[in-house]
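Just dropping this structure here.
Apart from one protein chain that is not included, each protein chain of the complex appears where it belongs.
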Amino acid sequence: MGSSFGKNISLSIFGESHGPSIGLVLEGLPAGFRPDWRLVDAFLQRRAPGRGELATPRREADSIEILSGVKEGVLCGTPFAAIIRNTNVRREDYQRLNDIPRPGHSDYTSWVKYGPAAERSGGGHASGRLTAPLCLAGALCLQILAEQGIAVGSHIERIGQAEDRRFSPLQVNPADFAALLSRPLPVLDEAAGDEMAWQIAAAAAAGDSLGGVVECAVTGLPAGLGDPIFDGMENRISQLIFAIPAVKGVEFGNGFAAAGLTGSANNDDFIIAAGQIRTAANRHGGILGGITSGMPLIFRAAFKPTPSIAKEQGSVSLSRREQVRLQVEGRHDPCIVPRALPCVEAAAAIAVYDAWLEQKKYL
Amino acid sequence: MGSSFGKNISLSIFGESHGPSIGLVLEGLPAGFRPDWRLVDAFLQRRAPGRGELATPRREADSIEILSGVKEGVLCGTPFAAIIRNTNVRREDYQRLNDIPRPGHSDYTSWVKYGPAAERSGGGHASGRLTAPLCLAGALCLQILAEQGIAVGSHIERIGQAEDRRFSPLQVNPADFAALLSRPLPVLDEAAGDEMAWQIAAAAAAGDSLGGVVECAVTGLPAGLGDPIFDGMENRISQLIFAIPAVKGVEFGNGFAAAGLTGSANNDDFIIAAGQIRTAANRHGGILGGITSGMPLIFRAAFKPTPSIAKEQGSVSLSRREQVRLQVEGRHDPCIVPRALPCVEAAAAIAVYDAWLEQKKYL
Amino acid sequence: MGSSFGKNISLSIFGESHGPSIGLVLEGLPAGFRPDWRLVDAFLQRRAPGRGELATPRREADSIEILSGVKEGVLCGTPFAAIIRNTNVRREDYQRLNDIPRPGHSDYTSWVKYGPAAERSGGGHASGRLTAPLCLAGALCLQILAEQGIAVGSHIERIGQAEDRRFSPLQVNPADFAALLSRPLPVLDEAAGDEMAWQIAAAAAAGDSLGGVVECAVTGLPAGLGDPIFDGMENRISQLIFAIPAVKGVEFGNGFAAAGLTGSANNDDFIIAAGQIRTAANRHGGILGGITSGMPLIFRAAFKPTPSIAKEQGSVSLSRREQVRLQVEGRHDPCIVPRALPCVEAAAAIAVYDAWLEQKKYL
Partner (left out) sequence: MGSSFGKNISLSIFGESHGPSIGLVLEGLPAGFRPDWRLVDAFLQRRAPGRGELATPRREADSIEILSGVKEGVLCGTPFAAIIRNTNVRREDYQRLNDIPRPGHSDYTSWVKYGPAAERSGGGHASGRLTAPLCLAGALCLQILAEQGIAVGSHIERIGQAEDRRFSPLQVNPADFAALLSRPLPVLDEAAGDEMAWQIAAAAAAGDSLGGVVECAVTGLPAGLGDPIFDGMENRISQLIFAIPAVKGVEFGNGFAAAGLTGSANNDDFIIAAGQIRTAANRHGGILGGITSGMPLIFRAAFKPTPSIAKEQGSVSLSRREQVRLQVEGRHDPCIVPRALPCVEAAAAIAVYDAWLEQKKYL
């Protein structure tokens, strides 16, 4: 039982990648708010499969069907529920996988956990497809936060061996976020994007896949959000970010690099700038003691390479308990990272929205 | 409101570093279990301040006073509550900090969040001292897990520029864990430990501090623990690990390095070994889809350098709203990492115990 | 935000009575369990509107559409999600109510809480119609409990001035439950049922309505379920029973009558019967200290009369802030009680299932 999140919101995600539909229930949205549903849809399309030549040929319309909580486009304050139909399921692709778990996937662990009931899976509930409802929840939170002047954006920092430069942590700007979306790959340095595209194409040609790193920033945050000990901003964001199946690491501000620095090199002096208390640098990533400092919140998430590859791999037959060779056939992204950006932004937005509601209780 | 954790347990941590006491309430422990209280105490002593020449001279007995849930040494099944008295508070060290927040600390963010009420702080509730109750909770979970053959251990992978080798992820062994504890610094490669000690001493002499990385392993785990989407093992562990104040990053298995690999280089083939389904390598760190695979669970946590340093730094006067120079005087560890190991192990143990209880509901 | 329940299960209910659909997400069901879906449907039909001449003429098919968590009829262990379409909404009936709240209804309080967004309501989210997903959740829990020998049944103890006799608390028997369902009204004493039917018909003829009391019993419970202080069986059941909109009181065992007795008249001696520890009487209703005693669990829920009546009543125009006369037109039950029985049983079953899962963690 792990498909619910939130203390100030209640988000339940349901569905299996190859069942009839996936969806969510999200409670804690404000009555009377009118989302821009075209923006919601545009946000979901960034994640949807089958966009562009670098992605999986499995194309899903990913249009949402609202079940409750909305009247004439306006939020009612009651639970928002919506589904996305799985329209393009080719179950035969996954049939064989029931007995032969794919390396790097949750096929085997789901089988242990759920038994024969996990057969439907093809990744099942622990599937990347379930990030669609996460994005839908995030899209709504993003719009509510936008009214508070809070913006969330992300870029690809790395794919394989190709690296983009990082956000400038003192000067990251919401205007940059829009620019990122206009590029073939959302990168700050377009040359890096070309290199990434080349590497993805090469991996695809080799029947292989690539991982990467996404860097995400939240701007316009007031100081004071986040609730130590267990619901600080890092705790909240990381609990959500690991809901994206391929994520294997997360770091805030200087992150792992801070481990190699001295205190004097890593601490950020406080200064007065334009009458405001700020920090001279932003190695702390906008979070001190789990609480926002008012500086841009910066974090990075590491994605492993897509485990489904065309190359032959070693696996076992669960029924015969013997080693076999496996060639995964389905339709898979050679690199999930470009489609993962809205998921990362959604995780950040949901975490921030939950913390923001908490703070409102004491105003 | 963020001081509670758990779905199958309920852990509440309370206290401020410079108040009268810190403590916890932990519900969800089995009635009739008799902890080895000397082991509990020994575990807490690994975290306690003032041990060894590399640590803070602030010495606290850190002996626990049990308030409820135990009779004649045996757990009653009712909530376990205990406190640790703060016996060695020198509040004057922290007086000045009320107006001048220390760079890298939560002084400023706590002041924004709690207002003048945060004055007691000196780090306050978001303080490293609050990891003592976390360790106490972890010590109890560890002993319950030990009865299931589950063991948790950790070593220092890095301090400053000095690096230990890593756990061999296929062969990490509980016997190693005990050996680690017998060394001056818990490292696999003793030469690395000498180098670390030297670097810490040099930083201390310079009035500076160092960060580091802790690598933690959990062995003996059955496959099938962990609950996607939001309570997978990575989600649970990371929500707990970021309860340790200085942590700025966490990664599982190959972690960030996986972002630079191809799928064929990062996937772990399934094999049959001694009649069991295993993986040929363990780059996945024992977790697939948020669920344990039966392989050792491996993760690393990055600690920033202790923010309290003797070197002069820039800060601001909150009352006068002007920039000032600050020299932090109190008593502080030049490197928190050696004392952080039991905290990391505690976080892992609590996460695993919570997941294990969840799984028992369906057996 | 109040539409989620459960510590060991996670139940989210969504929808509005006059929106497109109502539904639920229920996590915590066992993988591999095959519900008898005809029994699920039969259980829902007991609650569905439009059954029999005593009920509302609004007829809904109330057939469920499963969205996730089931494959080939078997539970997957992943969240179970399902909806029921609102097929027979006559919104015009409710249009006028937007400005003139019905006495005894949540129209006014919803309007204060949610503002104009509550307009959709006609009772909205706080509507009796939302007990359909509650019943669906209960129907599944009932079947899982049945495998443990636990049964839940109920009868109408009172409607208006007509009273049935009570369950004999020592001898209540699952076989009785089936018999109750075969009668026009589920009563123990058929003459009482005839009187109730007559009273309902008389109230309907007068454009009025009636309330009543439902008595519910749970048999086959092991001793030891229930978790003081806040999750004892009474706490759990009452939190769920008040999710049924018209309930205004709940009592366990002797309930309010115990307030007029002496301890010697209300205490139940322990005895040994057939080698088992039992109580000589069952005035405690099967719960002592919040924990089941192994005796039948007995409670009663009081239902107010349906607030929607044809008789003219006084109300106010919200827009004009003046008093007006109101005649409610829609289609309404003269007495909701007969349809409330499965809701009460569902509440009991969900509470017991949640407590039973909790107990399994320590076996």
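We call the chains A, B and C, going by the order they appear; numbering starts again at 1 in every chain.
Everything below uses one rule, namely that a contact is a pair of C-beta atoms (placed from the backbone, for glycine too) under 8 Å apart; a residue touches a chain by one contact, two chains touch by 3 or more.
No experiment lies behind these values; they were computed from the predicted model shown.
**Q** Which is it among C:Q148, C:Q171 or C:Q323 that touches the chain not included here?
**A** C:Q323
**Q** Specify the residue from the set B:G77, B:P184 or B:G207 that touches the hidden chain.
**A** B:G77
**Q** Please identify which residue in B:I13, B:A192, B:A246 or B:A259 touches the non-displayed chain.
**A** Spelled out, the listed residue whose C-beta touches the missing chain is B:I13.
**Q** Identify the residues of chain B touching the omitted chain, counting contacts across the whole complex.
**A** Residues 1-4, 8-10, 12-16, 19-23, 25, 27-28, 31-32, 66-69, 71, 74-81, 83, 113-120, 124-125 of chain B touch the chain that is not shown.
**Q** Under the stated touch rule, tell me which residues of chain C contact the chain that is not displayed.
**A** 1-5, 7, 13, 101, 103-106, 108-110, 112-113, 123, 125-126, 130, 134, 158, 160-161, 203, 206, 208-213, 223-224, 226-232, 234-235, 238-240, 242-243, 245, 247-256, 258-272, 275, 277, 279-280, 284-285, 287-294, 302-309, 311, 313-316, 318, 321-323, 358-359
**Q** Going by the touch rule given at the top, which residues of chain A touch the chain that is not shown?
**A** 7-8, 28, 30-31, 77, 357-358, 360-363
Just so it is clear, only the chains that are shown with their structure count from here on.
**Q** Taking CA centroids for every chain, report which one is farthest away from chain C.
**A** It is B.
**Q** Measuring centre to centre with CA averages, how many angstrom lie between chain A and chain C?
**A** Chain centres of chain A and chain C, defined by C-alpha means, are spaced 40 Å apart.
**Q** Where the CA atoms of chain B average out and where those of chain C average out, how many Å apart are those spots?
**A** Centres of chain B and chain C (C-alpha means) sit 46 Å apart.
**Q** From the mean C-alpha coordinate of chain A to that of chain B, what's the distance rounded to whole Å?
**A** 26
**Q** Would you mind listing the residues of chain B that make contact with two or more other chains?
**A** Correct list: 7, 358.
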